[in-house]
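Working notes, structure below.
Omission of a single protein chain aside, the complex is shown with its protein chains in their original locations.
Read from first to last, the chains carry the letters A, B and C; within each, the first residue is number 1.
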Amino acid sequence: MPIRKMIAAHPDANGHINEPLAEAIRSATDCAVTCTACADACLAEPMDMRQCIRMCLDCADVCTAAARLATRQTGDNRAVLATILRACIEACDACAAECEKHDHRHCRLCAAACRTCADDCREALAGLG
Amino acid sequence: MPIRKMIAAHPDANGHINEPLAEAIRSATDCAVTCTACADACLAEPMDMRQCIRMCLDCADVCTAAARLATRQTGDNRAVLATILRACIEACDACAAECEKHDHRHCRLCAAACRTCADDCREALAGLG
Amino acid sequence: MPIRKMIAAHPDANGHINEPLAEAIRSATDCAVTCTACADACLAEPMDMRQCIRMCLDCADVCTAAARLATRQTGDNRAVLATILRACIEACDACAAECEKHDHRHCRLCAAACRTCADDCREALAGLG
Partner (left out) sequence: MPIRKMIAAHPDANGHINEPLAEAIRSATDCAVTCTACADACLAEPMDMRQCIRMCLDCADVCTAAARLATRQTGDNRAVLATILRACIEACDACAAECEKHDHRHCRLCAAACRTCADDCREALAGLG
């Protein structure tokens, strides 16, 4: 997990890592890729997967933004970080609930990635103080 | 404003446009570009603009995500759209407050773009019902 | 077009604007939003629009990256800017060719946005020297 080393290498970090936030960055990054892949796989399915594609595309966008904001340590933008983490939790929970309705392997993998990301963002949010 | 025509051309829209949402898409798109440019201009200034750069980079990321989600009309993802609009309002208000502390022309233009985007996202959020 | 004012306000610009590059930023930004909307509208159509959705999603991603790189003026990254402009031209030409096969109003609007963006990126690329 390269992000942990990068966070510890920030000049203001003195080797300290906000572990829940680092975990949320990793999960949101994984979830963004997974949702991008699930939207694409759903598109290739023979049945109507429109609602699932919509939610996966939205979730990928929110996760990407959340990971980028959570990565930054210079200065302070905690209130904004909290709102994007909240949006990420909402997007991941909604996407997971939709993916769990379908039997496709890509939907099951995507639901799991979304649930993990939502949990990790909740932990990170609680740790923001 | 090409986004209005695209929204009206969606097969489910029947020519109808959610005007506040269309305005929010335009403002968030403008604000994302403006914040990207302001972060870059702040980086070239001789004084310490780190906090402003941080907020502009974060605001650009949130606005980009908000514009993408607000553009989609297939299926429904209203609860998630509401949370990203809330994140966008928070990011834009915070970035505007920081930019307003500085006399640079790029900061003044960026603050104005952020205030417009926050207002338009508030209208769009109120209109989601 | 707010991007022109932002470019002129950069501390290294002294009010000077690289007009073809500014135009390319505007076109790529418009094209990214238009392709995001066209992918979403295609998804709602009753016929098989998978290839068009794929190309619109890809084109939106490349245009977003191209607009962000072209906006930055601090330091120099000309060789990289040239390669992303080339990728943007390729993505827009391919997406336009696909959209032109379909009679949907959103596809025609999208094809036009892609053609404009490809042309403007060609001009900007020629002007990089």
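Definition applied: a residue touches a chain if its C-beta (ideal position, glycine included) is under 8 Å from a C-beta of that chain, and two chains touch if they have at least 3 such contacts.
Everything quoted here is computed from the prediction, not taken from an experiment.
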Checklist outcome for this item: Where C:P46, C:G75 or C:G129 are the choices, the one touching the absent chain is C:G75
Next on the checklist: Among A:I7, A:C88 or A:A118, which one touches the chain that has been omitted from the display?
Outcome noted: A:I7
Next on the checklist: Take the complete complex as the reference. Which residues in chain A touch the chain that isn't displayed?
Outcome noted: 2-3, 5-7, 9-12, 25, 29-30, 33-34, 36-38, 40-41, 43-46, 64, 67-68, 71-74, 104-106, 109-110, 113
Checklist entry - Which residues does chain C use to touch the chain missing from this display? => result 50-51, 53-55, 57-59, 61-62, 64-65, 68-69, 72, 74-77, 79-81, 83-84, 86-87, 90-91, 94
Next on the checklist: Applying the definition given at the start, please give the residues of chain B touching the unseen chain.
Outcome noted: 40, 43-44, 50, 53-54, 57
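Heads up, the rule we're going with is that only the chains that are shown with their structure count from here on.
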Checklist entry - Viewed as a graph of touching chains, is the assembly arranged as a line, ring, star, complete set, or other? => result complete
Checklist entry - Could you state the distance in Å from the CA-based centre of chain A to that of chain C? => result 27
Checklist outcome for this item: Between chain B and chain C, the Cα-mean centres are separated in Å by 19
Next on the checklist: Where in chain B do residues touch two or more of the other chains?
Outcome noted: 64, 68, 72, 74
